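With one protein chain removed, the remaining protein chains of the complex are shown where they sit.
After this line comes subunit A, so read on.
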Amino acid sequence: MGTQESTTAGRTLRARAAGLTDQPLTLLTVAGFWTWLVVRWTNDFLLDGALIDRNTSFFPTAPFEAAASTLGGLAASLGPVGFPVGWVAGFFEFLAASIPYLPQLATGVWATILLTVLGIALGFVIAVPLSVARVYGGTLTRSVALGYTELFRGTPLLAQLFVLYFATPLTTIIRELPAVGTGFIPAQAFWVAVIAFMLNSAAYQSEYIRSALNSVPEGQLTAARAIGLSKVDGIRHVVLPQGLRYAIPGWSNELVYLIKYSSLASFITVRELFERTDAIASETYRYTELFVLAGLLYLALVLSASLLMEYVEDRVAIPGLGTTSR
């Protein structure tokens, strides 16, 4: 039908997003990861180490050590053909060596999640008006929004962190605030990082949202205006609900990026996952084990984020609108 095509012009129709149940392995990994995290945090932060000592892992190392030494012996006895067994032995050795550091890394993961979630959420609050200004603003608001976006996308995030942390009075101001750095509330460096991620991520998010807003057919706003909605109300009640749905896949990318870019906060002393990993590694010289482990934890976080966004996309899907259909 000709009209059907014209109303959906400019949209890419993608096959229905794979349901969560289509990926049992991912689901299992993510479920296990989060069970461990939540139990760990509850024990460490809320129960003051009631279940197990804060620095002791839930998982014993002895069985892995035993397996490693048995397999190592087997590999040696097999001679030159024993090398695949040797690799398996090496894997168990890696597990045995890494497990003791898991509790400290779990604390880092908490900070990483907090940084990412606050950065992306606060950034979103800025990104929406920014993208609306880009698409619907007058010459002045459009250039201001464009200038902002180019500035924060065009300079390194690390440089932004450094400028905010060292070159502005922000650090001092936050330090003077009550409660900062006490109890559950992280110290000033953390908040400077949150602000940097918010400002930076807003620029990237606004680009995703802007292109999504552009793909909402013009007739939608015209129809909204025709029933007497003001331009702002038309954008709010008609254009944004559609545009934000189109934006989800691209926006998910930004979330995945930010999880990993949050590691840059380690450069201004925020005790997040990367900083913890690096600190323990320089004490113990177990660089390989620790960074592989940190990599796996980041991977688990990214998988969690992807699953979450798939779920959200599925939940808000509307027939005929954007990427998914019911």
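Here are a few things to note about the model shown:
Everything that follows uses one rule, which is that a contact is a pair of C-beta atoms (placed from the backbone, for glycine too) under 8 Å apart; a residue touches a chain by one contact, two chains touch by 3 or more; residues count from 1.
Just so it is clear, contacts and distances are computed from a predicted model.
A chain of this complex does not appear here, and its UniProt-recorded name among "Glutamine ABC transporter ATP-binding protein", "Aminotransferase", "Aspartyl/glutamyl-tRNA(Asn/Gln) amidotransferase subunit B" or "AsnC family transcriptional regulator" is "Glutamine ABC transporter ATP-binding protein". Only one residue from A:Ser98, A:Gln242 or A:Ser262 touches the chain missing from this view: A:Gln242.
Among A:Thr168, A:Ser230 or A:Thr284, the one in contact with the hidden chain is A:Ser230.
Mapped onto subunit A, contacts with the missing chain fall at residues 1-4, 6-7, 217, 219-220, 222-230, 233, 237-238, 241-242, 245, 318-321, 325.
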